[in-house]
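One structure is given below, encoded as structure tokens.
Here the complex is missing one protein chain, while the rest keep their positions.
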Amino acid sequence: MKKIITPFVLVVLLGLIAWFGTAGLGLYTLFGVVLPYGAFATFIVGFTFKILSWAKSPVPFRIPTTAGQAKSLTWIKPNELESPSGAPGVLARMFLEVFFFRSLLRNSRASMVKGPRLVYVSDKSLWLAGLVFHWSFLIIFLRHYRIFAEQVPFFVPLLEAVDGFFEIVWYNEIHAVTLPGLYLTDALILVALTFLFLRRVLDTKVRFISLLQDYFPLYLILGIVITGSLMRYNLKVDVIAAKNLVQSLVHFHPDTSIQVGSIFYVHLFFVSTLAFYFPFSKLMHAGGVFMSPTRNLANNSRAKRHINPWNPTIKIRTYAEYEEDYRDKMKAVGLPLEKE
Amino acid sequence: MSKFAPKPAEMAAQMNQDYLVEKVKAHESDWMETPPEFRPGNWCYAPAPEVVESLGLDNPRKWSPDEEDWKLPADYKARIHQGMKERLDKNRAFKLFMDVCVRCGACADKCHFFLGTGDPKNMPVMRAELMRSVYRNDFTMAGKILKDWVGARKLTPEVVKEWFMYFYQCTECRRCSVFCPYGIDTAEITLMARELLHLLGVNINWILKPASDCNRTGNHLGIEPHTFTQVVESLVDDIEDVTGVSVNPTFNRKGAEVLFITPSGDAFAEPGLYTMMGYMLLFEHVGLDYTFSTYASEGGNFGLFTGNEVMKKLNAKMYHEAQRLGVKWILGGECGHMWRVVHQYMDTMNGPADFLETPINPITGTVFDFAKSTKMVHIAEFTADLIRNNKLKLDPKRNDHRVLTFHDSCNTSRGMGMIEEPRYILHKVANKFYEMPEKTIREQTFCCGSGSGLNTEEYMDIRMRGAFPRASAVKHVAERNGVNLLTAICAIDRVTLTAAMRYWNPGVEVSGLHELVGNALIMEGEKERDIDLREDDLELEEEE
Amino acid sequence: MSESRRKFIQQVGGGLVGLSAISLLGKFTEVEATANTEVKDKPAQIRWGMVVDMSKCKEGCTDCVQVCHSRHNVPDHGNAKDEIKWIWKAPYKNVFTSKSHRYQQQGQLEKPFLTLCNHCDEPPCVRVCPTQATFRRPDGIVQMDFHRCIGCRFCMAGCPYGSRSFNWRDPRENLKQLDPHFPTRERGVVEKCNFCAERIDQGLNPLCQEACKEGVITFGNLNDPNSEIRKLLGEKRTMQRKTELGTAPSVFYVVES
Amino acid sequence: MSNTPIKGNVAYYSWVGFLALVIALGFAAYLRQLDQGLTLTGMGRDVSWGVYIAQFTFMVGVAASAVMLVLPYYLHDFKHFGRIVVLGEFLAIAAVVMCLLFVVVDMGKPMRVLNVILYATPHSMLFWDFIVLNGYLVINILCGHVALTAEKKSVPPPAWIKPVIYLSIPWAFSIHTVTAFLLAGLPGRHLWLTAILAPRFLASAFAAGPSLLILLALLVKKVANFDAGKEALSKLTTIVIYAGLANFFFVGLEFFTAFYSNIPSHMHSLQYLYFGLDGKGALVPFMWVSTLLGVGALFFLLFPQTRKNEKFLALACAALFISLWIDKGIGLILAGFIPNPFDEVIEYAVTANEVAITLGIWAIGALILSMLYRAAITVKKAWED
Partner (left out) sequence: MIYNAKVVLPILILFVVVLTYPFWQGGTEQRPEPQKPAKAAQCVEDAAWMRANHMQLLDRWRHEVVRKQERSYTSTRGQVFEKSLVNTCLDCHQKSDFCDKCHAYASVKLVCFNCHLNPELVEP
């Protein structure tokens, strides 16, 4: 329980700190300028550093996962996606892996039934929830370029049009809840995160393997999604002021006079925390997935020699030594010898 | 039955009632505080000091895992730290796999040991976490500052014991890696863990002894050259008894076109030796110019289960001998981890083999392009090519007394991607062939439960549990299709699955692929065959 | 809270309950057996209605139509299929389908009759609408909420008078003159005559009534016995479209003087 | 379930490729409709529902027909349907998805579709249709999935699914009843304003749906070597015969009521459909083809000699299916708007764009069906040899 609750309290505390820091103590410059700069710089430097630290270790052996027929005899159909023989196959495999989580698509669930007998049933729920979460996250992030970039990039209105296709505008007597209309990704990411969280808690296997640091980013991203949605749908803030602040930051003369609603700073602080935390955590799987030797190597080691930069020199037991030891016995059974 | 495992019925009853794979036992407790429990049947004997010494490994001493004091060197922490640092710097995969796991759990129920034991630390992710926790503590900033908040822990003798238990409860079969979204390969982590444990002198006899023997005599069984030839010659006699044909294998012959290397199990252990007979019949049938070597008389390589240096040392003999004999290329027999080494390591470690030629099948003229650098061809590729080119006269009816299914060996399927060749051959040499359920074959195949040097008697409890997923799938086709023969292209499989079938599915025998080829081959000048290579009666049609 | 105030609230509360009970009773007793008399009382101060005196309507005059359509930004797509109509003229035989016979006086069958939404007291369009985009205001006007319409056109199937139009295409394609004081519609929503609700809310009369120089149209509160419209209804013989369907239209016709 | 629906031989992939192509064309046509509006359809001021709603109505019937397998199998323990009951449920899934798609493409403002929930309006039959259709979809996915998973594991299905299966029986009746109520409750549309519209719908559904199931069963027997069994087919044929007879009986009742009473508004739509009205009669040939095919098919199905012959059975079922498709999937909806409230006969002519979208949705249905059937048959056959 501790590992489930502690990070939750932590994230709530972070939110309270940002709220009290701005609304209570008026530390707008800290939360609006200093921390975002710091976090972004940490992210870029940390991310780069981590990638380079992986790149500094060589790949001594070519050990790709061969999950399908390799290229062998000409009349046997190779599976280029699962056992690529060259760069095109590897690229296709990586593309499907990175963008569509292909490996998770084949996930199954094993269960023991009376007999005893093991049965396996395909289980695509993790694949689906993972896909929905990551794609929603990406689309939401890209949509934010309307704030990050002074001239709104071409893809933003496009994404907004598709994401906001459904005019979910709901009015009730107390509150016009959604105006402007609801983005699908906003709802989907919430659903996906909830699923991923419940799965961690309810599936005893996954709960067993989960660490405190598995729950923390879930809560943090949930916090980001919730504060972001609140800002858009409920506790409205002046989005122009928010963009002015961001623009002043990206143009390197921070305007410390701008104050947006506290919810904005809570959102920003969560995002800053995530950016800061990212390079030091499992979230680096985002970069790591590209570096994984089992997936980004071709399965052609019999056709093309792979070089190990630190290939050690080993003293072997040579044939000469062997013959020396067994000469008489070999001679007795008529085995040919180098030295009689 | 072994005294190291409960009776099959007891085990089955326990599995039926005791646990569910979907609900992990003791899920509330913190795994870091649960120590490993050593009981008969779940650990392997320690090696004798002289075996450790002969391989030049550290800390030779007399010790046993079930004792409290493992006599670890005083500086064990520093040794592990240093060893880990070295390996992180030398192997990107290891470093990456320590960092990127998100604990999504996709691998959790893919491990045969987890499915068979229900022990949550046998979930592949958990196995890796045992090491990651130490890695975080020693090598990451977050771990140093936040300690157990980020799942970091200090190395203690208890942790060493845990590593020993669970990294020797992994057969490096790579099934989990197929399902991992980042391709995290637990086999590589296990390899590193075993290398690290060697630094403390923590290892098992069943791996070190064969490795040491192999270095000395050329093969794991420690068979000396004269015995080797004698055994093969006796198989030649058996062949003549069954078929009336005499085959003439040669040994250490210079100038042969092909050097043939197969695991020594094929020469010395049932049912492997029937496979050996199959090879010799095949070579005789097509008139291949080949030779055996007593020096390189072992395809297998227990170095793979030890560390890359021993692996390289043992593997080097193949090229060394090929060069000495002046052959054109090397043909490899049915073996699992031999092919893992040949496919993934040999050329990198001991190549380039520029003294050999790109393999060409002398009978069909087919150029084995895909092996143009390593210059070593798998016997299944060779035979499939022969059949495809109509070079073999076959009578599949001679295997009609067998209803077979095919077990993909982890190493050939997930280590090299050989999936269709053996099936092609099976379809040509036998009539009654049924596949096991789809999630248990090909790239999703289950380990025999005793791979990676764990096929030792004292480990029987865990072995039979580990074999359970495979056995369960075999049982499925045995009940449905009457399967009575399990074919595999791995010498360890042939031995361990025989035990597993006797335990779980009595009545199902195990064979190699080329035993069936040997049965089906219509040899020139053969006598009428009414028995197979095992000297079992054939199921012959009634003459009308 | 003071004692007197609490008492007051209780009295008012009790009184309200009593009142509604009486009105409920009243409702039961006043329901009549015949469907074609519309007196299903709806407890409201106002129910807007309209009398169209066709005896005064000049043939060929379309003043009311033009004013209505231009001030409400009703487009003319120039084809019958996509046509949008709020108020228009159609032959008597088509407007009064069940009250036509072959011996009708000369020219009557083909005589153009003004037709528009009947703002029924029991509007089927309101009943069938799945989103309450069409609703009946307390003053009897059957109103469209263009912001909410999903364009399912169930209301068009429900309306037995053909009074509803759908924006099959973008209305702005065929609007030359735009009146900024009334919105256009978007493609994909249904629309119809709104009895000039936007004017009524400001105390004005419908545009068609104002535009007609002949005094064809009388507009007023049907629930006010002293209103002009009630007087007219009391004096003249009037008829309604398809009364047999129980929709209780609020538009009445004087066919002859 | 498994990866089985996406593995297959050349024929299967060609079929899927073909469907994908049709779907792509349909999607392109729909994008065009989104861009330019429903003016691209043949619908207009007078005939304001066209081929989309007609197909929707028809497919609701196909969806409901799954109950003709579920009911005998679970309530009457008719074991012979064991092999194909899941095929019925999967047909229902594909059909309901098609229904929902047909409603969405018919909407002027599909982006506001969720208003149906946000502003839930119980006095609108469309709201209830939304509820029952989606509910039916969920129920069928649940039942099909659970049953097949259990079969795959070769364990008995969990106990909690039983009540859901029983619920699916009245629910199937409800979807078609509520769909009939969409139409039957409208004043002034006399063709629909009839108390037997719901029974008529059910009768035609229970004839058309099982006809399609028989055809599908014969098809999978041919392409997948999966035999539903003689008993199952014969029982289904019986259902088809009785439902088909009931259907034509009901049509006869409508004719009697309208023409004997001689009330013009009750006769007009039927006149338009079968004989033409005001000189217009675009649907007349269709309706007579429908009548001939339907009555002819039923006539031959009555004889055991002919209905036992699989070739003939297929022919008769196809004829009956087409007959009912014309009757309900074209005639019934269109003629409800003809004549219009002004007693004018204004006809509807389908456009190419509309046809493309319609075919696209049919292709989606076929794709879903193919994939689900493939999965189901793989599991079923895994346990037989």
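Letters A, B, C and D mark the chains as written, and numbering starts fresh at 1 in each.
Everything below uses one rule, namely that contacts are C-beta pairs under 8 Å (C-beta built on N, C-alpha and C of every residue); 3 or more make two chains touch, one makes a residue touch a chain.
This is a predicted model, so every value here is computed, not measured.
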| item | value |
| --- | --- |
| Which displayed chains the hidden chain touches across the whole complex | A, C |
| Residue among A:L13, A:V162, A:V250 or A:L337 that touches the chain left out of view | A:V250 |
| Hidden-chain contact residue, picked from the options A:L27, A:L96, A:A187 or A:V237 | A:V237 |
| Per the touch definition above, residue among C:E110, C:D179 or C:D224 touching the missing chain | C:D179 |
| Residues belonging to chain C that touch the chain removed from view | 73, 135, 137, 139, 143, 145-147, 178-181, 183-186, 197, 201-202 |
| Chain not shown, touching residues in chain A | 44, 47-48, 51-52, 55-59, 145-152, 156-157, 160-161, 164, 169, 171, 175-176, 179-180, 236-241, 243-244, 246-248, 250-253, 261, 290-291, 309 |
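Heads up, the rule we're going with is that only the chains that are shown with their structure count from here on.
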| item | value |
| --- | --- |
| Distance from chain D to chain B - Cα centre to Cα centre, in angstrom | 56 |
| Rounded Å distance between chain A and chain B, as computed from the means of their C-alpha atoms | 34 |
| Residue numbers of chain A (touch at least two other chains) | 106, 111, 114 |
| Sites on chain C at which at least two other chains make contact | none |
| Residue ranges of chain A touching chain D (in the complex, touch as defined) | 106, 111, 113-114, 119, 121-122, 165-168, 170 |
| Chain C-facing residues of chain D, complex | 36-39, 41, 43-46, 48-49, 103, 106-110, 112-113, 115-116, 118-119, 121, 123-127, 130, 182-183, 185-189, 265, 336-337, 340-344, 346 |
| Residues of chain A defined as touching chain B within the complex | 6, 50, 53-63, 65-73, 75-79, 82-83, 85, 97, 101, 103-104, 106-112, 114-118, 120, 126, 130, 199, 203-214, 280-282, 284-285, 288-289, 291-295, 299-308, 310-312, 314-319, 322-323, 325-326, 329-330, 332-333, 335-336, 338 |
